[in-house]
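In this view, the complex is presented without one of its protein chains, the others remaining in place.
Showing chain A:
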Amino acid sequence: MSTRRIAVVSAGLSVPSATRLLADRLTAATVDALRERDVQGRAEVVELRDHAHDITNNLLTGFPAAALRRVTDAVAGADAVIAVTPIFSASYSGLFKSFFDVLDQDALTGRPVLIAATGGTARHSLALEHALRPLFAHLRAVVVPTAVYAASEDWGTGGDADRGLADRIARAAGELADLLADRTPTVRKDPYEDPTPFKDLLPGA
């Protein structure tokens, strides 16, 4: 059974948070879906709250402190990302955006990503489509078709005939697992190990 690494980025601010709860359910569903495809999923959860100061410092100094670098390396090195944010003022939270601002620009290129969000009301669910999806398109990630939004009321309807949230979680996790299972694990080119030779920098030299 081959293994895929999943980085789970949760931008919830309270402890515990609805955002983390959604992130955990998406992670569990993805690991289940991968197992059905004979792939072992290994998830690493990043709570951005724990790194909020370092993220701001990175914006100001241009480098990640050691603890944050372990996190950015883990996300950049993962085979897939599950990214979950609370919706603040009709969009992702500032902390969520700041984290992706300090990631290397090409860290997520070609990487499968599942996007999800939480909010007090379902009226903001399209923030996933007009804010998160374009962000990850810019980062050249491959975003799965189903984005999962959980409003307060969704947490109470899990057992009903209308299993809205649970179904959406399962569908999104299945889509992510399909993308992941079809791919070979990520190997990133290291420009410090393997630099562009000078003759390619200055053709004719």
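Criterion: contacts are C-beta pairs under 8 Å (C-beta built on N, C-alpha and C of every residue); 3 or more make two chains touch, one makes a residue touch a chain; residues count from 1.
Going forward, contacts and distances are computed from a predicted model.
**Student:** Given the options "Alcohol dehydrogenase catalytic domain-containing protein", "Putative luciferase-like monooxygenase, FMN-dependent, CE1758 family", "Chromate transporter" or "Ion-translocating oxidoreductase complex subunit C", which would UniProt use as the protein name of the unshown chain?
**Tutor:** Hidden chain, UniProt protein name: "Putative luciferase-like monooxygenase, FMN-dependent, CE1758 family".
**Student:** Tell me which of A:Leu13, A:Ala28 or A:Ala65 is the one touching the absent chain.
**Tutor:** Within the whole complex, the residue contacting the unshown chain is A:Ala65.
**Student:** Using the touch definition up top, pick the residue from A:Thr56, A:Ser91, A:Ser125 or A:Thr186 that touches the left-out chain.
**Tutor:** Answer from the full complex: A:Thr56 touches the omitted chain.
**Student:** Could you list which residues of chain A touch the chain missing from the display?
**Tutor:** Counting over the whole complex, chain A touches the hidden chain at residues 56-57, 60-63, 65-66, 69, 191-193, 195-198, 201-202, 205.
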